[in-house]
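Every protein chain of the complex appears in place save one, which is left out.
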Amino acid sequence: MMKIAKEHLPRLFAALAKQIDLLLPAQQAEVVNFAPFCPDAEIDLTTLKTANTPKHFFLPQVEDLYTAAVNAGQISISAADTPIKPFAIFGVRACDAAALDVLDSVYLSDPIDQFYQTRRQAGCIITLACEKPTASCFCTAFGINPTEPCGDITTWLTDDVLYWQPNTEKGDKITELVADLLQLTDESPAQDISENICLPLDKFNPDNLLALFNAPNWQDLSVACIACGACTFVCPTCQCYDITDFDTGTSITRYRCWDSCLYSDFTQMAHGNPRTTQAERFRQRFMHKLVYHPANNDQYGCVGCGRCVAACPAGLNIVKVIKKLEVAGNV
Amino acid sequence: MCKPSTDLLIPQVGIITHIRQETPDVKTFRIVTTSGAKAFSHMPGQCAMLSVPGIGEAMFSIASSPTNTEFMEFSIKACGTLTDHLHRLAIGSHVTIRGPYGNIFPMEDAFKGRDLLFIAGGIGLAPVRSAIKYVFDNRTNYGHVDILYGARSADDLVYRHEIEENWASQPNTNVYITIDRPQDDWSGHTGFVPAYFADIGFAPDKMALVCGPPIMIKRTLDALLTAGFKKDQVYTTLELRMKCGIGKCGRCNIGPKYVCKDGPVFRCDELDALPDEY
Amino acid sequence: MEKIGVFVCHCGSNIKGNVDTAAVVEQISHVDGVAMAVEYPYMCAEAGQAMIRNAITEHGLTGVVVAACSPRMHEATFRKAAERAGLNSYMVEIANIREQCSWVHRDTVSATKKAVALARAAVAKVHRNTPLHPGESSVTKRALVVGGGIAGIQAALDIAEAGFEVTIVETTPSIGGKMAQLDKTFPTLDCSACILTPKMVDAAGHDNIAIHTYSEIEKVEGFVGNFTVSIRKKARSVDMDKCTGCGDCWAKCPVKRVPSEFDSGLCNRTAIYTPFAQAVPNVPVIDRTNCVKFKTGRCGLCRTVCQPGAIDFDQQDEIITENFGAVVLATGYDTISLDKFGEYAYHDSPDVLTALEFERMTNAAGPTDGRIVRMSDGHKPKSITFIQCVGSRDITNRGKTYCSKICCMYTAKQAILIKDKYPDVDVQVFYIDVRTPGKNFDEFYRRAAEEYGVKYIKGQVGKVVNVGDTLHIQAVDMLEGRHMDIQTDMIILATAIQPSATAKTTAGMFSSSVDQNHFMTEAHPKLRPVESHTAGVFLAGCGQGPKDIPETVAQASAAAAKVIGLLVKDKLMTNPCTAATDEDLCNNCGLCGNVCPYGAITYESKLTASVNNALCQGCGACVVTCPSGAMDLHGFTNRQLMAEVDAICK
Amino acid sequence: MLEIMKQRAKELLESGRVVRVLGWQRGDFPNLREPVFFTTAKQLDNLEYDRFCAANLSKYLIGTDVPTLAFLKPCDTYSLNQLVKERQINRQMTYIIGIGCEGSAKLTDMEENGTLERCLVCTKTVHAAFDELIGEDAAPREKNDRFAGVGEIEAMEIAARYTFWQDHLARCIRCNACRNICPVCHCKKCVFDNTKYDTAQRANASAFEEQMFHIIRAYHVAGRCTDCGECNRACPQAIPLHLLNRKLISDINHMFGEYQAGTDTETPGPLTNFDIEMDKEVGL
Partner (left out) sequence: MQITDFNPNIVAFCCNWCSYAGADLAGTSRLQYPVQVRIIKVPCSCRVDPLFILRAFQRGADGVAVCGCHPGDCHYATGNYYTRRRMALLHNMLDFMGIERDRMLLQWVSAAEGAKFAKTMTDFVENIHMLGKNTRLADWRVVNAGNNETES
């Protein structure tokens, strides 16, 4: 365990930023987002929920795959070579760090997604323990301890000290970059385990898959859904993407970008659509997070960050689905 | 061993070397790489992503047999932006191709040594053709082969020439063809595939493979079960919208399965465990 | 696979002199989809056209781009050439490399570059062209004329003479219009009634003409060739078939104090009346608002005296619906109200008349039997003053900004008529300008001024005050620059004219537009002056703008010619470059219909907008209004135009 | 007031005048209210109405084909009218109870954080359509000028304006919440989703596309936007989208005459209308 006085944090950040691209939670208008370090940025280490999640840096909203030059019907392809420099994100909370595990389980499983892997290898996650949950937090329901976040380095911030604990080799390397600013210590930060939120997650057993899928109240639960993608795009674990083309006038850039299962054209094919109603699309999102993903990965697809709770303009959220979903013979 | 997905998302350039008009709206394209080789090896049932940059990309089942080491064939029905565009392409045009994607028909497992019944409707014969040709090229590994194929009209029968000239004359093979409604120049059977299936009265001792439009698959499955087939004797394929082909983009997700990776081939008893969203 | 042929024209040296056509051919031939590109000295020559035709056949071209002069010159030529070779004519696009390139840019290098860009844009567009086919619609071989004044009568007669049935709809009880009220006509001074009445009789007696007087247009549906019009025949309370026109009824009518519309209120009429002696039809109507029977239930004298028993108090408005192929709107004019012009004392003195009132006064059949007298005391006036531009050319927002056009001439006419009858009467005219463009017009005016001694004073009247039995006029003589304070016995105002009150609503029913003054707008002010914006609807007379009788008659005949030209066709070909809605995208929001100047968009299906191809002229206003892109314009689709943008920006 | 609302809703439901009731109910977090259709009197016990009921319910009435009671705040009724005008709502199928409004709470991570800006500058305090009214308007109009924010930007140097918007729009994640929450964004398929027209853009792949999306989004509702402020409320990135709409409204008011969309169900909007004389002044 190492520590640094809170007042020296600006020095720590400046020193880090000199050697690696450093992203920090900073105030941007009315929201806090991870932003590249700059000396006059308004760094915010109290807001738990950045509007953007760390997902942005590993599975960016838009990512070029390759360029196809078409000349007189002849195609030549060159893979995108977006340079990825090593970077570190400071201030990642426990939920968001856990969310990366969810993304890893998809993108680093066979076949591995090289784009994701490259970014994942380049990025160092410096987590920051939470002290107190906000009104929308429910990570503990998913077994996440907000005071013990994982990540390459874990940090705890008290009134006057930041504790620093490297957990991985990558974390060690980053620590070395600023070793002169950190002091070894035997102290350990006080860890208030905030109260555990309990949600009836038992019923989301993959064995119940069809019973859950056929639950009678999906329609009722989804009635207010306006089919925007706010919940999916603020979600640190949502992972669906679209592949599409941009014609630059001289070549075609094929890129992937986030997509949302809540959009009506997500599964639209030339000759039909297996999910024609919003209720079906709504169901897909929650079934995927709570049943399908766990069935394949032994982890829930939700980390309880609560961003979707705040983002939904219609007041819908996963907590309600967890609580209210009526499984025949189960609730 | 992990195969990097970048290889799978980034295609090779393919050249159309031959085009055959199968029906008024189906063409079969023969595709090789720019060096003239087959783009990759595959097994029956697998698919590939074909694309014209700037137009779109879509998954197509490979209609040629793995035993063909020179080229791949795709039978494509014009029914959307990309497919319409493909139909306008001439020999020598470039497309992009990546794959293979998806699982395979159990040619080397469940099917091996068994009598086989192939049932297809319309363009659904394309993936089945790969399996049929694979069987013919490894004839001794399989028992009796029945092929039941139907289409809306005689004009809509794909590979008609090949079926009549080649398949029908294969040893230990019966071919049954039907079209939905009678028409002037047709002397063969008329009626829907499930009904014809029931009329013929196949013994339920074979392995069956059914491909075609969803409604045809559903009706044929019913007929197969009525005839005494068990669900674990019957295989079919699903078709959903796909983008990545490697089980990441989430589009073809049904239950815990990604059709592009875990499918498109499913044994019918496996389908029962999946939500009815296909 | 698209196979587009590009044909680059030299236009002799017109293009080639400034554009390296060989380079254009070279560069354009590498563009995706271009199967062949050639150049030729004159593409529009028969040999050039043959090149196009042969290439279409030889190469199986799916599209053609001709880089040549303006499409306004030869687009039709090249489209026809393509059509002859079996290629849909709408698969041809023109790159204008002459008017918009070689002729306006001197530097060959940059002009060539631009020519390539323009050709590339045309190729990009052709890529997204689709074959278009003109539609066909049938033609109902009958015409409707709205308005029974001289314009309507003339148009109806011309159309009827050509062998087509015509229906005239007139709101007043008789046809004849304003011309029937006039005494003499300028500059020939022939009797208005003498030349109009025969035409009214001709119309009434013509086998092909049906006249509905005392009737209004109720509803209009349909489009060119196929209008369905509902006509409200207001209850006349007199059976048209039974009435003999004897006049017993109005002779006995006890209500005798209704101001006569025909005599401009200078005298009265009865409640049951025919507007004037030569009325067509010569069948009276009961003015129900003034009739005692209708007001109190007692009376019924007319019924008692009517021997044929034609009076029918229970008659109801009748709505008849007829089909027409073409329409002439001849709704005519009215004079403006003088309420806002207190300075002329029109409401204060009975001796201040409008010119139209004066027409009745000088008319031998008028209220004074043609004697010119002061309405106040019945005396003959010693001096009469005309005031011009009352409410015309007015920029004070009280009147009209335009010139009413006829006033200068009728004032000269009226002044001459006065001087003819009473050479001793002093006649003076206050004018701003005297405008006399027209055959024999200036001569006529000069006769008034020089021969008849009418005093023309350039100046504006500031105020008229009625003092005792004389009218005091305060004015400025602008030529002399002096204030004038003169006395006169009678004043005649050249009141501005405006479209009749029904013009706007009538035009609206036919989806035709009116201008800010409610005059009906012609399709083109110069080249389509008798056509409205709505196909099949034509304009005649003062409803379209101020004009005199010969102009009105000329326009009516012109409109009739247009109608005849339309009605002789068995089928109408419709422009295929019309808007169309994608039913999968349209959610029926109704925005597009708001901006359609032709009323071509309807929402009858309740689910989506639908465009009537016969009405749509292809402007594209609706397309841009549609937020979802459901509406698109054939020939200029969103995709086509965006492809052009992309190509041209490269 | 809530009790009266429940009472009336129950009466109308029980009398058969309506078969469902559109209102709000309490969500699973303290300050969360969600739009809901009630179909039984018993369910109506859950009807909620307070500062947290910010959602504009009018959009949920689109396509209503059964008699539906809706509780609408004054500003929501303008959207209702606009949607009736655009044939998306059959007014005959709705029964509108106008309810008084005291301004809606602004939430930051589910905690109350003052009052929504739209309520502070609210001009739509009178219901534009209703069948009956319950409660009084008590909107806390602290600021009078809803165009003040527009004016501030207009007063900036052009480069500053550009930077202002670049900074904001760079945060856009194209979640489409602004679009989908908008009552008048009722296209079956948005031009930005339509691959058929070459206009599709699923994500903001470049700064241009960020601008493009937001310009066109605002432009397509120009003259139709009632300034209900839902886009601003919905944006998870706190992009001041309402400024774009208000800029258009302000320009429309200045150039084409004062216009409030949704005041009635007939008047053509300013972009589907013109005034030959007045528009001369617009120049350009």
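Each chain carries a letter (A, B, C and D) given by its place in the written order, and its residues are counted from 1.
In this text, contacts are C-beta pairs under 8 Å (C-beta built on N, C-alpha and C of every residue); 3 or more make two chains touch, one makes a residue touch a chain.
Quantities reported herein were computed from a predicted structural model and do not represent experimental measurements.
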In the full complex, displayed partners of the excluded chain: A, C, D
Contact residue for the chain not shown (choose from C:I195, C:A210, C:I432 or C:A621): C:A621
Residue in contact with the excluded chain [from D:L2, D:I62, D:L133 or D:M212]: D:M212
Touch criterion as defined above, residue of C:E26, C:D107 or C:D584 at the omitted chain: C:D107
Touching the absent chain when the full complex is considered, from D:Q7, D:T40, D:N113 or D:T163: D:T163
Positions on chain D contacted by the hidden chain, ascending: 150, 153-154, 158-166, 191, 199, 205-209, 211-212, 215-216, 218-219, 222, 244, 247-248, 251-252, 255-256, 270-272, 274, 276, 279-280, 282, 284
Residues in chain C touching the chain absent from view: 70-72, 96, 98-100, 103-107, 110-111, 113-114, 117-118, 121, 513, 515, 521, 523-525, 533, 577, 595, 597, 617-621, 623-625, 633, 635-636, 638, 641-642, 644-646, 648-650
Touching residues (missing chain, whole complex) on chain A: 246, 248-251, 253
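What we mean here is this: only the chains that are shown with their structure count from here on.
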Pair with more cross-chain C-beta pairs in contact, given A-D and A-C: A-D
Centre-of-Cα separation between chain C and chain B, whole angstrom: 67
Centre-to-centre distance between chain B and chain A (centres being mean Cα positions), rounded to whole Å: 39
Of all residues in chain A, the ones touching two or more other chains: 70, 73, 242, 247, 259
Where chain D touches two or more other chains at once, by residue number: 189, 196
Interfacial residue positions of chain D with respect to chain A in the complex: 24, 27-37, 55, 59-60, 107-111, 167-168, 171, 173-177, 179-181, 189, 193, 200, 202-205, 230, 233-234, 236-240
Contact footprint of chain A on chain C as seen in their complex: 30, 32, 646, 649-650
Residues of chain A that touch chain B when the two form their complex: 65-66, 68, 70, 73-77, 79, 106-107, 110-115, 117, 206, 209-210, 213, 239-243, 245, 247, 252, 254, 256, 259, 261, 266-271, 274-275, 280, 284, 287-288, 291-292, 295-296
